[in-house]
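Pasting in a structure now, in structure tokens, and then I'll have a few things to ask.
Every protein chain of the complex appears in place save one, which is left out.
Residue numbering begins at 1 within each chain, and the chains themselves are lettered A and B in the order written.
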Amino acid sequence: MKEMFRIHDKKCEKVTEKVRAGLGQRFLSLSLLAYDMVGLTLSPESLLETAEYLRDTPGLEFQFLSCLSGVDRQDRLEVVYHLHSLTAGVSLQLTVSLPNDRPEVDSVTSIWPGANWYEREAYDMYGIVFRGHPNLTRILTDDEFVGHPLRKSYWTEGGLV
Amino acid sequence: MFDFLSQEPVRVVLALLLTFGFLIGSMLILLYLERKIAAFIQDRHGPHHVGKWGLLQAVADTFKLLLKEDVISANVDRRVFIMAPVVFFSPVIAAFAVLPFSKDLTAINLNVGVIYLMALGSLDVLGLIMAGWSSNNKYSLIGGFRAAAQMISYELPLGLSFVVPVMLAGSLSLVDIVHAQDHYWFVLIQPLALVTMFTAGLAETNRNPFDLPEAESELVAGFMTEYSGLRWAMFFLGEYGNMIVVSSVAATMFFGGWHGWLLPGILWFLAKVYIFLCLFMWIRSTLPRLRADQLMSFGWKVLIPLTLVNLVVTSFVILLLPDAYQLPLGIISWALMLAFVFSFRRVVFPRRVSKSLEFRRTA
Partner (left out) sequence: MKLIEHHPIESKVAGLRTEEMLLNMGPQHPSTHGVLRLVLQISGETVTDVTPVIGYLHRGMEKIFENRTYLQGIRYTNNIDYLSQMINEHAFVGAVEQLLNLDVPRRAEYIRVIVDELQRIASHLVWLGTYLLDLGAFTPINYCFRDRDEILEMFETLGGSRFNVNYMRVGGVLADLPMGFLGRLEKFLHRFIHTVDELEELIGGNEIFEVRTMNVGRMSPELGIAYGISGPCLRASGVNFDIRTFRPYSIYPELGVVPQVEVSGDAFARYQVRMNEMRESVRLIQRAIEGLPGGPVRARMPHLLRPPKGESYYTVESPRGEMGYYLISDGSTNPYRAKVRPPCFVNLQILPELLRGARIGDVVSVLGSIDIILGEVDR
């Protein structure tokens, strides 16, 4: 198991250096989250170009979008992207923070088409608006549903949280 | 008293009553047999609650269907809707009139028996179209049209396969065909016609692997969607009746009808018919379903050319050697059939594995 950690550490270091070199100062934080996961925090404005850079640069090639989650941190909303690089063997967690009153961010469906339903779900559950999404409608709840269920302020058992 | 019974009108009526009874009885037996055979192949029990070994299952099912509420949707074309099962079922009963159960037990010895059967087969299609159209339902309509297309397409190979025993016997009457098999059964010299006839018969009766019109797990639920209770039972029994007719014709034309040793002819006939029926059910439980276009292309591009070739070859051999055509015809026919069966995979369903694209193998 230790051997595996060492190999992954090296891969992660290489990826981290490449990302740092390519993005310059346009990220908020870059760290090693787990033995095979690099963590990157961005501001919402630089999302699209960073995503394109991550997907297309040889050596990085984060072409596989594994997961796209919304998170309600009460003072802000977050969108967390998990990416896999099949060639580099490394995963990346990309976090974008959005203000509560206007949670808008660019849609990444033009970069990873698989984000389509993920973003619809994030919109459905959290109310995050993805600019440029081809069909941003509710997906899991029914069409007449009011509210965004996964927000911490949504009614849950025992009354309002 | 028996003189009275053997007078022509009385004999006909009695024969018809007997065939009707045979029909209904057979259908009940088939219901049970189908479920038991399917269960046996699928490694399970089948019906075993109702009566010893589940023998009364068919009776229970019949009672259930008789007692069901008669539901007719509001927007259907009422008269056509009600008539469709009747139009589907009647030709089946009518077909039983010419089947040669035994030397003295043929209801009517029509001298154009084969043509009569073909005509009745075409009438069945009308019932399907009526059912599909009158149900006022997209799915039933598509199902009805598909069923009609399938049945019409497969009547051609069926008819062409019928012509071969007719040529060998020299008569269109079913009784004469049986008489012509006094010395040898036609299957020995023309197995290919039997194979094509049986395949076309599978498609004519809407049985697996050609049961797309009534498939529940396909997109369209079939032309029988809106029917329930006794009306549905008539479609169902009509299908079984069709199966019995096809099996009887196969037994008559290729296996010598009532010919056999020791036992009375009727028992031999019934045995042969039931062997074919079990074959129907065996195939049903074993094969998956063909897609609609594959079904049609198989019928038109494979079966019809094959039956035509068979017909031409048979006629040539009979013409060239009018006295001793049996052996050459047998050799040619068996060779053709074996070639067809073994080249089936390559010719009929060519494995279309494409040239693979440039695939990248990643870490």
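Here is the rule we use: a residue touches a chain if its C-beta (ideal position, glycine included) is under 8 Å from a C-beta of that chain, and two chains touch if they have at least 3 such contacts.
Keep in mind it's a predicted model, so treat the numbers as computed, not measured.
*Asks:* Considering the whole complex, which of A:23, A:48 or A:71 touches the chain not shown?
*Replies:* A:71
*Asks:* Looking at B:202, B:290, B:303 or B:317, which residue reaches the missing chain?
*Replies:* Of these options, the touching residue for the absent chain is B:290.
*Asks:* Touching the missing chain, which residues of chain B?
*Replies:* Missing-chain contacts on chain B: residues 38, 41-44, 138, 208-209, 211-212, 215-220, 284-294, 344-345, 348-349, 351-354, 356-357, 359-363.
*Asks:* Spell out the interface residues on chain A facing the chain that's missing from view.
*Replies:* Contacting residues on chain A, toward the hidden partner: 1, 4, 33-34, 36-37, 63-67, 69, 71-72, 80, 82, 84, 86, 89, 91, 93, 112-118, 125, 138-143, 149-150, 154, 156-157.
As a convention for this text, only the chains that are shown with their structure count from here on.
*Asks:* Which integer distance in Å separates the CA centroid of chain A from that of chain B?
*Replies:* Comparing mean C-alpha positions, chain B is 61 Å from chain A.
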